[in-house]
Every structure is written in C-alpha cells, then in structure tokens.
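Here it is: the structure, laid out below.
Excluded from the complex is one protein chain; the other protein chains are retained at their positions.
Chain nomenclature is as follows: A, B, C, D and E, assigned in order of appearance, with residue numbering initiated at 1 for each chain independently.
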Amino acid sequence: MTSERPYYQPVGNEERVFKAAYAQQLPVLLKGPTGCGKTRFVEAMAHDLGRPLITVACHDDLTTADLVGRYLLRGGDTEWVDGPLTRAVRTGAICYLDEVVEARQDTTVVLHPLADHRRELPIERLGETLTAAPGFCLVVSYNPGYQSVLKDLKDSTRQRMVGIEFDYPSEEVEIGIVTAESGTSRQVAADLVRFAQAIRRLDVPGIREVSSTRVLIAAARLTEAGLPLPEAAQAAIVAPLTDDRAVGARLAELLALYLPD
Amino acid sequence: MTSERPYYQPVGNEERVFKAAYAQQLPVLLKGPTGCGKTRFVEAMAHDLGRPLITVACHDDLTTADLVGRYLLRGGDTEWVDGPLTRAVRTGAICYLDEVVEARQDTTVVLHPLADHRRELPIERLGETLTAAPGFCLVVSYNPGYQSVLKDLKDSTRQRMVGIEFDYPSEEVEIGIVTAESGTSRQVAADLVRFAQAIRRLDVPGIREVSSTRVLIAAARLTEAGLPLPEAAQAAIVAPLTDDRAVGARLAELLALYLPD
Amino acid sequence: MTSERPYYQPVGNEERVFKAAYAQQLPVLLKGPTGCGKTRFVEAMAHDLGRPLITVACHDDLTTADLVGRYLLRGGDTEWVDGPLTRAVRTGAICYLDEVVEARQDTTVVLHPLADHRRELPIERLGETLTAAPGFCLVVSYNPGYQSVLKDLKDSTRQRMVGIEFDYPSEEVEIGIVTAESGTSRQVAADLVRFAQAIRRLDVPGIREVSSTRVLIAAARLTEAGLPLPEAAQAAIVAPLTDDRAVGARLAELLALYLPD
Amino acid sequence: MTSERPYYQPVGNEERVFKAAYAQQLPVLLKGPTGCGKTRFVEAMAHDLGRPLITVACHDDLTTADLVGRYLLRGGDTEWVDGPLTRAVRTGAICYLDEVVEARQDTTVVLHPLADHRRELPIERLGETLTAAPGFCLVVSYNPGYQSVLKDLKDSTRQRMVGIEFDYPSEEVEIGIVTAESGTSRQVAADLVRFAQAIRRLDVPGIREVSSTRVLIAAARLTEAGLPLPEAAQAAIVAPLTDDRAVGARLAELLALYLPD
Amino acid sequence: MTSERPYYQPVGNEERVFKAAYAQQLPVLLKGPTGCGKTRFVEAMAHDLGRPLITVACHDDLTTADLVGRYLLRGGDTEWVDGPLTRAVRTGAICYLDEVVEARQDTTVVLHPLADHRRELPIERLGETLTAAPGFCLVVSYNPGYQSVLKDLKDSTRQRMVGIEFDYPSEEVEIGIVTAESGTSRQVAADLVRFAQAIRRLDVPGIREVSSTRVLIAAARLTEAGLPLPEAAQAAIVAPLTDDRAVGARLAELLALYLPD
Partner (left out) sequence: MTSERPYYQPVGNEERVFKAAYAQQLPVLLKGPTGCGKTRFVEAMAHDLGRPLITVACHDDLTTADLVGRYLLRGGDTEWVDGPLTRAVRTGAICYLDEVVEARQDTTVVLHPLADHRRELPIERLGETLTAAPGFCLVVSYNPGYQSVLKDLKDSTRQRMVGIEFDYPSEEVEIGIVTAESGTSRQVAADLVRFAQAIRRLDVPGIREVSSTRVLIAAARLTEAGLPLPEAAQAAIVAPLTDDRAVGARLAELLALYLPD
C-alpha cells in the first residue's frame, strides 16, 4: 500500500462505481484501450480504500497453479506456496488481473466461485476451500479491441462482474496528465495531445491501436532529456505504432504538420 | 452442509425430478443459461437431502487426476491424495461438476462407470475400484447455448443421466428473487426485471447471452450502495453484456427508456 | 468375478461367436450404439467363462503407461506398478477396453503383438516381454456412429479381431429388459418401448443418437420413485437427447401422443 | 531366438534379397499391406541367420528415448537403462521397427547414422557413440496404403535402405497357409480364399483395406471351434472390414453367394 | 563490460535517442533487418553508458522461467537460480532481448510492469516483487519484415517503448565498415558494396531478405583467406540468400556483371 495517492485524474463516474461495487463485495471488470490509465486507476482505488494491491499480468501460459499456488520441493519434502490470488483472498487485498482475456480459460473459471455469492476459492490440491477475507476484491481488465473468437471472456464470467468502461481523456484532462507526469511545459504537452488526436482521427488500415496518453508522456520525457520535439515524437509515438511503410509515411506527414522542426 | 436452507425459488418440477433421480441413484444433468440459479438449486437439494456438496468448476485443463487424485511427494515418499470426485464417492456426497462441457473428454469418460448400474470409480493408478457410498450422487451442468462441435457432451455420457432444463423465472418470481437477494425495494426490482425482459426480447447479433437474474441482483445491490439506478444498471447489466459499439448504443436507448434519470 | 450371472438377454449369435473366439484365443471387437448392453454382455461372458474381468474406459489422454504400467517413486526408489492390461495378461483375465477409438493410437498399437499369433506384451521400460496367460482375452468396443477421419480404428488393428455387431433388441426382448431392470409394470415398459421406437423412426437432423434401452430403464425407475410417467420420460428420455429447440418441440409432440398425461 | 523355424511360405525373391542385404550390412525396408506376413517373414529370417530378434511396434508417442534408453531413478541415483534399439546394437540382434511411419520423425532420424556406412548409434545423453556389433541388422516395415502427407518416410531415410515389396500370395499358396495355420480342411480353406479374392476384386469406396490372409485364418479357426462357416466368415472377415452399411450389405450378398448356409 | 568500445558507425540519430531514453528510464525497441548492426549498437551503448550487457536470443520455447529464473534441485533441496532478466534487474544492467517477437507472449507480458512507470519485476514463484536497480534498461529488437499475424508484438507492449528504426548504411559508411571489419582493401569493399546494392534493388519474389553488411564482411574475409573474389561472393553472399533456382540464376548473372573473374 503506497503512502501517497498515485496520480490519477478521473474522467467519469468510474471512482463512484468502483467504490459502490467494493462496498457490495462485487467484482469489477475494467474495459478500455492500452495506456489509458487502468493500472493507475486501480492503484488509486487501492490507496483510497486502504487495501493492499496484488497485480498479476495475465498471459497464455498462466496456469491456475500460478494464481492459486503449488507444492515446491524443499528439503526432500513438498511444501505448499500460496499464489498471488490465494494471498489476496487470505489477506483481503485487491487482486488485479491485468489483460485477463490473455489467460487460459481454466484461470478464468477458477474465479467463478470467488466472483459470485459464494466468495470462495476451492484449492483442489489442498482439499480445502477458502472464504475470502472481507476486504478482498477481484478486479480484471481487458482491451475490447483485442477481442477475437479465440480470446474472449465467457459470459458466465462477465455476468459475475460490474463493468467500467474507459476511453481517452478529454483534451484538457490529457494535457494536464502529460504535464504532470513528464514535467514538460503546457505548450509541449498541448502540441503532443493535438498530434495524438490527429492520429486518433485517422482511419487507415494497418493501425489497430492509436496513440495512448502513455506514449505522449514518453515523448514529453524524451524532450526533457534534451531530444528535439519532432525526434522525440517520432521515437515515442510514431515508431512503436506501425511497421507498415505506407502508414509510416502518412504519420510522418502528420508529424511534419503538427510538430514542425 | 449448510445449517440454513440456501434461498432457492422453484420454477417448475425440478425439485421433484431431482429427488426421484436421487432416490433411484441416477445421475443428473442440469441444462440452462448462466446466472439462472443452477448452483443455488444444487445447494438447496444438498441441504434438503442432508448430503455434503462438493463442487468442481470444470475447465479445459482439468485432468482426470484433478478429479480422482494423484500421488504427491511427501518426505521422499509418494503419498496418494484423493481428488474431489473420489472424496465424494467415498463419503457419499453430492458431487457437482459445473460447466462440464468445458472439461476434457477424459474427464467425462471417467464418469461412465460411476454413472451407470456399476456406480464404480476405477482408480487405475491405485489399481483399485471404489464402489460409491449410498448417498453419492453425480450432478453435472452445462449451458446449451455454448455448445459447439468441439465442445459437446458425448451421447454415451448424456444417456447415462436424467436431464433437468432451466430457464429464466416468471416476472413475479424474478421480482421476488431480486428483492430477497439485494434488499432493494419491490419498485426498483420490478423496474430492473422489466428492463431485463426488454433485453431478452431483443434480437440482435452481438449478444450471445442475455441478462440473467444474477446481474439484476448486482444492479440492485449497487443502488443499495448509493449509486443512482441508471448508473447501477449501466455498470451491472449493460457493460458486461457486450463490447460491440452498435449493440451498446441500442442498449443505452433501452436503458434511457426503461430506467430514465 | 461375480458369483451371480449378470442379467443379459441375447439378441443373436453373439454369445456363440464370443465363446468360439475365446476358445481359439482370438481377440473380440464389439460394435454398436451406446446403451445397447455391450458392457453387460462382457460381464455375462466373463461370468460364463469363469474369468475375472478388467474394464478400462478409454479416452484421449489414456497413455500406454496407463495400460501397461509405470514406475512410481516409493521411499526414494522407483518401483514398477502393473497397469490393468498387464494385470490381465499375467492373470489370464478378460481385458475390456471400452470405447477404444477414443484412445490415442499408441494405445492401440501396443495391442498388436497381443492380438495376433504372438500373444505377447513387450514392456519396453522393463526390457521384458510377457506371454499372455492362457485365459487372457482382449475385448474392445466402439460405436461406429462416432467414427470420424480423426478417430478411427486402424485396419491393422481391426483385422486382428473377430467382430460382433450389436443393435437395439426386438420389442418383446426390450420390454422384458426394461421390466426386469426397473421393477416397473409390463404396461409402463411397453409404453416406454413404443415411445422409443417412435423416436428411433424419426429422421431429423440434430439427433445423432437415438434413445437406448438404458434411458427407458431410467425413465421406468423414475416412475418407481413416484414421478408421473410423462415427467419421467421427459427427464430421462427427451432432455438428454437434444439441445436443439426445434427437435425438442418435435419430441414433446411425440411424448404427448405416446405418453399422454 | 526360437528353436523351430516359424512357418513362412515365400512368395517371391524376398528371402534372397533379405539375406544379400544382411550379408552387406544394409538395412531393409519391408513394404506391404497389413496381415500379409511381414512379421512372420522377419521371424523366419532371424531364425535362418541365427540372430536374436527384437521387435518394436511404432506409434505416435514413441520417443527416441523409448528406442535408445533413458535414465531411471534407482535408490536416489539415476541409472541408465538401454532401450531395445541399443540392446540390438550392442548384441548384434535384428531390430524390427514395425509400422515405422507411425513413429515421430525424431525416431527415424536417429536411425540415420546406423543406416549408412557409419553403423553408429550416438547416444547424446551418455555422451557416447556405439558401433553396431557385426550381426546387427535394422529392419523397418510400413503399409504404403496408409501413407499421407503427414505420415511419410523421409527420402533421406528411405534411400538408406534396401526395399522389399509384399503382396497377397497366389491362390495355391494362400490355401496352403490357411490350412497349415488353422488346422481346417483344404475345402474350407479354398472356400475362404475364393471369398477373399472376390472381396479383393471389389472396387467400392468405404473399404480402404481388403481381407488379409490373417482374417481367413481367423475364420477357419472359428469353424474349428464349432461355428458354422458363414457365421465364422461374417465375424472374422466381414465385420472387421467396414462400418459402412451399404458396403456391409454388398459384402453380405457376396458372403451368401460364396459361402451359402 | 568490454574495456574497448566495440566498433560501431552511427547512421542517424540512434545514439542520441537511445541515450535520452536511457536517461528517462524508458525501454527501447530496435526495428530493422538482420545483419544491420543492432547487436553491435547495443554493445556500443552499453560501453558508453558504463553498464554491463546481458543478451538473450529469443525463440519459440523461451519460457518466462528461462528469463526470470527457476528452482533447481541441489543436494535434495530446491534452490532458486536467477534468470538473465532478473540478474539485469538486480544489478542494473542493460538487458537485450534479441528477436523478441520469436518469444512466446508470456515472455513479453512479463515485461509490462518492468516497462512502464512501475519498473517492477514480480516473481510469482518467489512471492516477491523486485524494483529495478537505477541503471537497468530493457532493450528489445525485432525484424519488421518477419512480422506475421501469428508473431507480432502486442500494442500494449510496443506502446511501452521508445522505437529506433535501422536500415542499411549509406555506401560510404558501408565501405568503411567492410574495410574495418575484414581488413580487406577499399577496392574490394567497394566492389562488394556495389554488388550488394544491386541485389537490394532487385525486386524478385523468392528473396524475402537482401544481403546485409554482415555477409559483405564475410565475403571480404574469405578473400583475405585466399579465395578469389567471385568465389567468395558466391559462397558468402549468393548461396545463403536463396534456394530458388530461378533467383539463383539471376544472382549469378549479377555476380558475373559486378564481380567478373
């Protein structure tokens, strides 16, 4: 638990919904594009509610055992070691599963008894069922833009959760965030935000994702390290966005227009 | 075994069929959409019949060993540890395999000798065959809406079981359930049920599942935590239902119509 | 080996063929739909021939080691434990591999030297080759209706075996079986058999399998537990048969016609 | 090594080619349909050449370690145990890999240095390379009818071997084999061979393989156990051949024609 | 850390961008074709910044444990051994993941908390979260020409990084590099560079990649070992480039034109 509140700027009713869900012991589902501040939001909520935060970055090979725990061999004996979910359940922490659709389905199914009225975690390998400590709260996030037939959250999982949708902040809010996070001037932040908005308005194939607030902060920080603004924007905003040469050329034109040398 | 009967409101002959199957030592197959109360129903039946309940949430990686048991290394020696199915067989419990079609086929095939006149569980790794204790009853559930060519219950499994079909409760029953489970007023419950019925009547692609009683209870609970009703319904009912923007817009119109600010 | 002959009603020359194959030490292949009595038949043959019966339910993850045996760690040492096939080979039992096409091909190939003139089981991990005890007999079964390009018995396996084909019994025989197995009246049994025959005559897509004798017995037993006949037939016969709504409606009409309230 | 020569009736120059390849230390590739006597042929050659025979039935899960050997845990220590190929290499035995195309490609590639001028078996896990004892001879077999894009012998493997092609024996030879192997009369054997020839002349889809000499012997043996000839032919020849109803009907007509009651 | 600066010739602003990113503790993404000097560049940067360099060549089977660490059995006890990423995090080294798109997604997802404001490496199996030492810098590279739907870097990974794009150097720079690295004469280096440029201008299917500076250096070194220039160019430049006969012929013509005997 951090002693200072992490910087988080609300953009809608997300704090109110989160706190109501927490009060009712309902799990929360965060939906939104990459880099829009979901991780920071959960850090701020954990701080406000005075609960420890345990974060798990989900991926294809995350097994139930990685979440729940496993036996390890110690001194010729097997010894049980709790996984992060089990630690959260025992200590009443907020457990945040980032990009949960990346996880294998067994990982999401193991959440079901925790996510409904039971609030229980059956640990088959211990032959034991834990009841979650009062402060425990399950939070999962995913990016709907990545959804596919293969990687999707099952309805039986979704319908156990309260959903909060995130989007890019308004211009004013975003300029404030970039300034606060990078230490750059308001002018540079505003130039970067307008360049990002131009990219977000683009409708070209070859860009699946657009520039997030995070990359604007990175560009601003590169200028703080002495890089000229166009070079910083090229490196932090344009280069990571695409490998397509045609799209790259289009972005270079926009760059020259919005952030001339 | 809980000392108080879990809240369960019957909607048809499901209690009568379950108890007849139990009396005849026949396994039971529960079919129905997510959130319609299958888990609660099994909890209530276990209470009425005075049997312990062992629940297993099935998934892609659930192996036969997870159900039946395995050898663990303890003090340099391997020691057998029963799985949940074996514990149920030995102690005469009700064993509930939730979302059984998610399990690998070896998991379902291992149920065959338990599910017919033999009522036996062969444990190959012990070289032993257990006969189920008298009170043992196998219950499996699945959601027919999820069926696919890849994930289906084999006929040789289905034909060993007595089937019970679940559907959404009638308006009156559902209002009663929402009120009882959330502590909200009858008026709020009725408004939520009518909004859910409107969604259930929708015929749009992009929604595979419709709003269950469970999400209505969640919305009602959010209002109990102080959230305005439209925000609560948006978070608990609309947001988890779809990622499709067009469908989301349609649902927002319905929300404004049924639950105006 | 059971002391009383299991109830089995012959429907053709299946007992004669089985006993001739046994006398000539030839393996046997049972073909037929689910629930037509293959398991009971093998139990009756084992009883008549005075041999113990070892049954293995085959599935996708059944490995050769599961059949033949494996080393287990005991007291810091590895100790060999025979699998069910090896136990049958050593003791001269009948080894019944149920739904053999579900097994991986290595499982069926390991049967080859056992299934021809050699009657040998090479156990590579022991560096040993067992010769089958005289009474040993290999019996496998499968359901030809499930055959697919992916799951099929290799010709080199099939041509090592004597085949016996099973089908549904005649009306008279089936009424006798239902009565004997459920304790119901002849009238109820006859009504159920005629309802099943109507279903078997149906030619609708969406039903891959039709009602077996097993489900008729289950329905009869539910009536013995006090359920009205139409409810019993709905639960035991109709509900397990299909998830298709149109097919379900068609079956409900048939049910109302053959088993009116 | 058996003390009596196994019954084998040559049908061409196969014995001459095998013995020339053996004299020149060249590996041998046997090609032919199932049940045509490849296994018996290798048994006879091993007997004639006075070499022990080690047979391995290949399958999808046969690993290099299964052939070459592995470390096993014994008394807390790992101990190397030779696999069947290594035993054959050390002792100068004939090593027969039956249905070699079923094996994984690593299994066949490990044969390369053994199958060319090097006659060496590198055992990576021992850090050792064995030179084959003089009598060692590698023999592999497969059924060209099963070949597919996925399961094929690599040219670099094939071109290291001398090939021998097998086919069904002539009528006279086949009648002799059936009589000798089953103890039946010449008349019954001749009737069975003519029925088999009729099946082999059939050109219908749904039969991938035709009746081998092996199934004729099985039918003859069933008659020796007292089964009438048509029932024996149905069980041993027709039933294993197909699951297709139309093909089954066609075969039943042929059976009635060639082997009338 | 090498005591002498590795030979690296800058071609754009890549050194400036890298050092700004390093100063701001932002991770770096290097994009460019094979053999254009990415590895050398990272070696030079590590030297200039006075940080140790830990390189990991990524591949399909690289697991999170390979990067982060694992328990090994030592003297009957399990002992934790840090992986290369963990060593870099603890010691403040530059960690270079070469060809990162080859790695499995779990490998890239584990980088997320390291690659944003958190700079943390959660080690689930230790139940511990490391904060990166100040000098730690994550660098990944990939070749955009190899991108495919299956192998691509997720946007949520890319948008955490500052991108630097590499391309072939100018003629003058490349001649300098070939001379310096091979010890050949300026004339031979110039002939080789012009031959490579002709290949790079070719627009034929069958060549996915063109000749890199690396292969020119190899050709020059073969001439230093006494091979005639055309033979050296054939062996080091043409032969590795294609297996297509038509393309090979086209390259042979070019070779005869640019590097006549």
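To be clear about the criterion, contacts are C-beta pairs under 8 Å (C-beta built on N, C-alpha and C of every residue); 3 or more make two chains touch, one makes a residue touch a chain.
Being a predicted model, the structure only gives us computed values, none of them experimental.
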| item | value |
| --- | --- |
| Chains still shown that are in contact with the chain withheld from the display | D, E |
| Which residue of E:46, E:62 or E:123 touches the chain not shown here | E:62 |
| Residue among D:4, D:155, D:203 or D:261 touching the omitted chain | D:155 |
| Where the unshown chain meets subunit D, residue by residue | 13, 16-17, 19-21, 23-24, 26, 29, 31, 63-64, 71, 73, 76-78, 104-106, 109-110, 112-113, 116-118, 122, 124-125, 127, 144, 147, 154-156, 158-165 |
| Interface with the undisplayed chain - residues on subunit E | 34-35, 39, 55-62, 66, 72-76, 81-84, 87, 98-99, 102, 143, 146, 181, 208-209, 211-212, 214-215, 218, 221-222, 224-227, 231-232, 235-236, 238-241, 243 |
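Note that in this section only the chains that are shown with their structure count from here on.
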| item | value |
| --- | --- |
| Those chains which touch subunit C and also touch subunit B | none |
| Least hop count linking subunit C to subunit E through chains in contact | 3 |
| Rigid-body rotation angle, subunit D and subunit A, from Cα fit (steps of 5°) | 180 |
| Chain centre separation (subunit C, subunit D; CA means) in Å | 30 |
| Interchain centroid distance [CA atoms averaged], subunit B/subunit E, Å | 52 |
| Junction residues of subunit B, two or more chains touched | 73, 76 |
